[in-house]
Every structure is written in structure tokens, then in C-alpha cells.
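Shown here: the complex without one of its protein chains, the others still in place.
Letters A, B and C mark the chains as written, and numbering starts fresh at 1 in each.
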Amino acid sequence: MIVIMKSQARTSSVSAVIAKIEDAGYQVHLSEGEERTIIGIIGDGRPIDRNQLELMPEVERCVPILEPFKLASRDFKPTGTSFPIGQQMIGANEIILMAGPCAVESRSQIIETAHACKEAGAHVLRGGAFKPRSSPYSFQGLGEEGLKYLAEAREETGLPVITEVMEPAMVDLVCEYADILQIGARNMQNYALLHAVGESQHPVLLKRGMSSLMKEWLMSAEYILSHGNSRVMLCERGIRTFERYTRNTFDINAIPVVKEMSHLPIIADPSHATGKWEYVSAAAKAAVAAGADGLIIEVHPRPEEALSDGVQSLKPKRYAQLVREMKAIAEAVGRCIP
Amino acid sequence: MIVIMKSQARTSSVSAVIAKIEDAGYQVHLSEGEERTIIGIIGDGRPIDRNQLELMPEVERCVPILEPFKLASRDFKPTGTSFPIGQQMIGANEIILMAGPCAVESRSQIIETAHACKEAGAHVLRGGAFKPRSSPYSFQGLGEEGLKYLAEAREETGLPVITEVMEPAMVDLVCEYADILQIGARNMQNYALLHAVGESQHPVLLKRGMSSLMKEWLMSAEYILSHGNSRVMLCERGIRTFERYTRNTFDINAIPVVKEMSHLPIIADPSHATGKWEYVSAAAKAAVAAGADGLIIEVHPRPEEALSDGVQSLKPKRYAQLVREMKAIAEAVGRCIP
Amino acid sequence: MIVIMKSQARTSSVSAVIAKIEDAGYQVHLSEGEERTIIGIIGDGRPIDRNQLELMPEVERCVPILEPFKLASRDFKPTGTSFPIGQQMIGANEIILMAGPCAVESRSQIIETAHACKEAGAHVLRGGAFKPRSSPYSFQGLGEEGLKYLAEAREETGLPVITEVMEPAMVDLVCEYADILQIGARNMQNYALLHAVGESQHPVLLKRGMSSLMKEWLMSAEYILSHGNSRVMLCERGIRTFERYTRNTFDINAIPVVKEMSHLPIIADPSHATGKWEYVSAAAKAAVAAGADGLIIEVHPRPEEALSDGVQSLKPKRYAQLVREMKAIAEAVGRCIP
Partner (left out) sequence: MIVIMKSQARTSSVSAVIAKIEDAGYQVHLSEGEERTIIGIIGDGRPIDRNQLELMPEVERCVPILEPFKLASRDFKPTGTSFPIGQQMIGANEIILMAGPCAVESRSQIIETAHACKEAGAHVLRGGAFKPRSSPYSFQGLGEEGLKYLAEAREETGLPVITEVMEPAMVDLVCEYADILQIGARNMQNYALLHAVGESQHPVLLKRGMSSLMKEWLMSAEYILSHGNSRVMLCERGIRTFERYTRNTFDINAIPVVKEMSHLPIIADPSHATGKWEYVSAAAKAAVAAGADGLIIEVHPRPEEALSDGVQSLKPKRYAQLVREMKAIAEAVGRCIP
């Protein structure tokens, strides 16, 4: 951290800052410019409270030098994290495809969709049993019944299952049925939940909050990692901006940025990132070209009857077409979709 | 809801939409313009699935006519909601002042601050026992110990206590000690938590999510209301924008908008809405002038030693000065700070 | 347009709205629901003033049915616009590559860069002679001298030249030297300038304003088109959001959306859309995969000596590598980079 003093700061103010830093067990490095005095803090990386320094007399501001996340940073693990999901490796050269309906609506619906997704080339089945809905009057998911249907669909197709968990008390239940836990965008900073999934041994897909800085997203990953679970995937699903023509703005830049800042795999969700099925294919292909390690896409056999998110769901036939197109792009960028 | 057909839509597509609407038990009203055919849905207010209609052939889009919230709307209760908090009424002519530190740090700190706030004119004591922190390495609050200190501070000063609850499993515990439950911005769409506080009988202060539309905020209030708890206050605490000079952008417009759209009291949080103590007074006075029913402000006896949010905390002396200024403005707009 | 009356609107208010619409020469279509009365306006597409209707007694709001742009809409020209740029066609199956430095800094710099870009595969040379800089103390470009150097570089390499024009009085001058006029993001709503380039016969690349809705961007294109210049390209260059790790957020969704809403070619600018050279390649490849008709990329032989935008400029060698990668992706999506 660097402390920048105000213009013309008195010697006594500078001394007070130095004393505070030294009291905390750090060394200081003083630099007196013509316009400003600047105090560098030299130490072992233990946190020092920025707020407290900023409130000392004649301090203008503090500038952190290090990123606040450690376990999630690329520095911590330069080679990148990879781990198996079903028959595939996530975070390796292969690109993993997750697909399925927004919500599990019935036993037959999820089994039909699972077969269609598998046939189209998907590796993992998605489907929500607990649904976060902005209205208390909307369909909230089938709950444990939905989890059972997901498990049945896995039995029938062999596809591992990803589903959302919304509260700490449900983590154990969801772990009984699911292979991957999903943390939704609205819960990216639900710390009790991050803590709980951090203590499970299931892989976690952590969606970016709809207005979260990438730095905050990595800090949320840090919560999970620091509780002992190292199998975390980050999922870019679009951010909220002023633009209204699409449901969200797909922050495609996040893919190369996360690759540089972190060792964790990065998944793209073009369904939420666009919000309209017409744009899902273009966004999905862009994500493959930009370097995503996987894609999670909403597929429904009859979107016009879906109980949620129908407008952003692809029909199986169109999804199969998209998989073929993504395979060609994966090859063009030196990767593969198995 | 209105369904707008695409330009030159075929008669068969129009008929299909009409059939779908009528099958769901509604009447239709058809309007054939030169450019577009438009189909109005006439019914009893039961929800009809917008997504499903939008996916029918040659439908361009649907336009909802009614707001999605009901119990939270001004239409539902035109006179406005008011209820007692300690000796005062919230939502009436009086403006209620809540003040205290970001976090309960020790028994002596909260008791000292409670006395100072009361003396300055505050009506309610704030203080966090469970703290949502973006870093797992930051101070997370004292937990139940902090709740006990809050209760002691109430004993000593008579000030009712507001504190944050972060997970459903903690609602009962927090209710034992606190008078008002606070839902933080990060949890505005934590539906399990909204459900749980909806079943308690404690008043709830619901902070707006940092990137939540006012519509979504009112929908979250609807969750609480629809579970049986009618004593909800809305709290504007700044939204996330591109501007970086302040921590958040105080959406002062939200005050008159909420007043028009809803019957619920609206509280302003100028501490988070600015993020720097230098700007808190200006923002607080603006909130009073704009019609806020209350203010929640961070006060700490020694901000430079605070374990969190020191930079946005006022010292008691400055807070007392602000209370005097707010009283003058309250009077100028025909209200009073008791 | 549809007029939605307030709940329980009086008959007299409804009649007044109807009278106003009929006086303006339109027909009305009345729909009386249980909750709301809705009035459809049927006419020949002439504009009717929404504001005026919204201010009539008991009107809740108006909903426009048609998009406000006409000449720029896909409806106006369903087949798409294409026109020649040098030896290539923009808006056809080919993807056009524009490259060069942010600013023309010297005769030798632009000529050296032009040769390097051509060799790497670029079809058009970019370079700023007039530079919009946020500081009055920064390098503002070489002006007409820069235009002359651009023309020399075209002589030497055969590459057509694109450069920015910043004010109406300069349009004629810039047209003397340049093949394509660029309207910068800050000038997207500089209507006097749009008017002026609309009257020239040079192709125009219209950058999206950094916080412009796609609808507004198309309205700005409409200004140019309506003044008689039909050779307009739209350029997505990133929008301003809360995210700070990249200079802008690349709105990749804009590519398929513009393709659907408009017949105009869409160009991507991954240099500005990311702001850091490390992310330019990923963003550029994403744009090709998403369907862009062209790319404009900053290339500088020695970015560390550039007078502006060095951090987002590629070196020629890296650019050449990127061109090879983009060619592979173009082929994978059924297009070609000649």
C-alpha cells in the first residue's frame, strides 16, 4: 500500500502516519516530491487497514498495490486449475458443454431434454429445482422432487447434473442429488451460502453478480476456496448496463481478463447474457473464440410452453446446429469440443 | 397485457395467439392497424405468461399494462403505511433518525456510541453484529456477542435497535435481540431470507440492491409482505454506476418515485450512498428536502480506529451538527424531527 | 402508439384523448379492460407527439409500437447494405480489416505502419490527424499535415484511408484526403456534424457513443442517411459500465442485434472495447465469431513510444498473428477474410 499525503502536508502529519505504520509492524519508505509526500508501506503482506490510514490528518488517499484475492489469483497457481466433470476435464484443452432447461418442470420434460442435449453433444445436464424468481407469484421450482427427476435423467443418460442451491440449509440436500452446485448471480455475495458450499466437496459454478466487479467476483471465489473447496468455476452471465435491447450485456472481456488474473476455469452463459434466443448462437460462438473453458446454455424442447426463461431457450435442433458451429470454432482456436 | 404482432403477420398467426389467450380464460380485444395488429388481453388480473406468448409465431413483443407488485403498490393502500418504532411513528409526519457504527466492535464502543447518538438526537441505534464483507479475511462481526451488546446499549439508552440479518437460520436469534431487522443490499434478492423475515413479526428495513431497478426492489418488498409481515421500510443506499469518485451514486429520485409508486416508508442511507464522510451531510440534507421518512447514518466516536467503514462515518459532534441542520430543513418542508 | 389510461379513468378523460387523436387525423381503437382502458392509434405512420398525450388528464403512459428509425431499419432494406471499400466489399461475405495507429505521429511512422499492416493482411489504413483528447494539454494530432501523410501512405501501399472528422467545418478538408470518414464516439450525437457528413459522398463509420442505447445509435445513423448519404457503417467500440478492469465493456451482443434491426454493416473495434492490448486478440476473435463485417484495430510499430493509446495497440507481428487466427475463425463461420 502507498499513502499519498495532501499537498503541503505538515511534517507532524507525515510523522503520525509513519508512526502508525511502524506500530503495526511494517517498515516505511518515504518519498518527498515537490507536490506531494508519498509513504510506501513495506511488509509481509498482512493486511493493514486502508480506511484507518485514510482518515489520518492530511492523508489524501491510499493506493493498494496488491490485489485483495490470493487463492483465486493466477500468481497462486500459474498453471491453471483443471478437474474432471464426468468423462471430461474442465479447465484443460477441452471445452465443456452444459445444457438443459431453465427449470425442471416435470419428470418427462427433464428426461426428454436430457436425451436431446446428450444427442446434440452436451456433456452436463442443467436444470433448476429451486428457482430464484423476482416475483413471489411466479413458479418457484419443484424443489426436492425436481432434484429426483434430475438424478433420474442422469441415470438414463449418464450426464452429470448441475443445479442451483439457494440457501445454506439446502446444500446437503442438493449435494445428495447433484454433481455440480451452482451459485446464482443474485447470491454471488451471499456469504453464508459461499461458506456452506466451500465446506462441501462438490465442484461449484459461481455466477458473476449482475453488477459485480470482476474483483468482487474473484473475492467471492476466494470465500469458497478459503473454506477448503478448490473446485470452483467462474461463470460470466452478462452484467447490467443502461442498454435495454438485450436482457443483459455479455461482458466478453471477462473471459481473457479472468484467464489472466486467475487460475480458475471460466464458463460462459450466453442464454442469460443475451436474454433472447435469437442472439444466443452469436454470443456462444464469440465465447468459444474468446477462450471460454465451457458453456452453459438453456435448451427446452418447447420453449413456448416453458414455465421460465422460454424466450432465451434454444430448441434441441437449433442447439445441435450450434454445437456443430462451436466445434468448428474450437478447432480454429486450437481447442476441442469432445 | 398487450400483444404486438410483427408487421404483415398472417391471419393464422393472429388466430393462434387469440386461441391461446382464450384457452387461458381471458377475452381478447383485437386492433388491426395499418402497420401492426395488436391484441389486448382482458381478464381478471391473473398472471398470463408473457414469455410463452412472445414465442408464438409472428409475435413481436408483449407489453405489460400493470405493475407486477400488488401489496407494495400505492394503489393497494393509498393512504400510506405508518407504524411505531420506539416512541415515534415511521411513515407519518415525523422523520426518524437511525444512527450508530457500521459494526459493533466492543461493549464499550457500542454503549459509548449509543449515548452519543441519543444525545445528538437519534431515535434508533444501528450496529452490525453479522457483517457481509467482500473479503473473507476482513472482520466479520462479533455475531451473537454483538447482539448482546446492542441489547445492553438499548437497556442503557432506551433506543430501539436495528441490525442486519444475513441468513434464514439466524432470523430467530436476531429477533431475540433486535427491534428492527435489516436486509442488506447484497441480500435484496435472497428469497429464502425474504421469506424468513416475512414470517417474523419484526419491522424490516429492506435496502435496495446496488444495481436493482426500483421495480425489483418493490418486488422484494412484495415477498416480505406476501408472507404476512406488513411493516416494511424501503432504504435507498446508493446504486452502482460508472462514476468512481464516490462509492455509490445516491439515487435521490428514488424518494419521490417510491412515494408515488408505493405506500411504504422510505429511508435514506447517505453514508453508503456517498461512501465518504465529507459528503454525508450534503446528501442527508438533500434526502430530508426530497421527502425521506427517515435517515440511517453511520456514526463512530473514533472513525480512524473503526474496523469497517470508518471513511464514511461521522464523529458524534459532526452528527449533532447535522441533526440541527436537518431539523431546520424538515421544518422548511413542513415536517418535523422530534 | 398505444395510450394506457390510469385505473378508473373517467369517461371524459378518455373522450378527450380520443378527440385529440382524431383531431390530428388518426383513427382510434378503444379497448376497455377491467383494470385499464387502452386506446390504440391507427394511422399512416406520421409522428404523433407522445409527450403531449402523456400529459393529458388520467393518461398513465404511452407505448410506441414502431421503432423511431426508418431508413436505418432492416425493414427498409431487408437484404442488407453493401458497398465497395477499395478492392473489397463491406457488408458482403468478406470481412474487412482496418488497422493502423491511433494517431498519425510523423510521416515515417504512418508509412512504416501502413506497410506493416498491409503485409499483415489489412485492407484499410486507419490513423487520426485530428484527435479528440480529454485533456487540453495532450497531443491533439497533426491536423492537415497528418492528412497529407495519410494520403502519402495510401500512395505507397494502395490501402484506402479512414480518419476521424471532428467538426462540420473540417468535413471538406478531410474528404480531400480520406476515403472513409470516421465519427468518433464522443460525437455520435453531434448533429451538426452528422448533417455535414450526410451531405458528403464519402462512406462514414459511425462509432457508438460510450453510453448510447443501440436505438440512439441507429437514430444517429438515420441523421446521416436522411441527408442523402447511404454508405454508413456502424462501429461497436465498447460501452461505459461500472467495471473498471477494462477501459470499456465490449457489447458483443450489439453485433447480432444490429444485424437484426438494421441493414447497415457492423464493424468491431476491439482496441477501444478492451483498452488493453493483452485482451484485443480475444475480443477480435469473438467479434469475427459473432458475425462482424469488419474490424478496426490499433497497430503501432513501437507502442511504448506512441503519443496516444499505446497500451491498446498491437505490434505488427502480433497483429499478423491475429489476422491468421481470425482467418481460421472466419472460415469456421462460413465467411472469409480476403
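We adopt the following convention: a contact is a pair of C-beta atoms (placed from the backbone, for glycine too) under 8 Å apart; a residue touches a chain by one contact, two chains touch by 3 or more.
Just so it is clear, the structure is predicted and the values come from calculations on it, not from any experiment.
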item	value
Chain not shown, its touching partners among those shown	A, B, C
Absent-chain contact - pick from B:A24, B:A289 or B:A320	B:A289
Candidates B:A221, B:I239 or B:I267 - the one touching the absent chain	B:I239
Chain C residues touching the omitted chain (full complex)	47, 49, 51-52, 54-56, 68-69, 132-138, 166-169, 186-187, 189-193, 210-211, 216, 219-220, 222-223, 226-227, 240, 303-311
Missing-chain contacts mapped onto chain B	211, 213-215, 239, 241-246, 249-253, 255-257, 260-261, 273-274, 278-279, 281-283, 285-291, 325, 328-329, 331-333
Positions on chain A where the hidden chain makes contact	2, 4, 7, 29, 31-36, 38, 40-45, 63, 65-66, 75, 211, 240-242, 244
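Going forward, only the chains that are shown with their structure count from here on.
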item	value
Steps needed, at fewest, to go from chain B to chain C via touching chains	1
Same-site or different-site touching of chain A by its copy chain C, using the half cut	same
Distance-to-centre winner among chains (Cα means, whole assembly as reference)	A
Chain centre separation (chain B, chain C; CA means) in Å	38
Touching two or more other chains - residue numbers and ranges from chain A	211
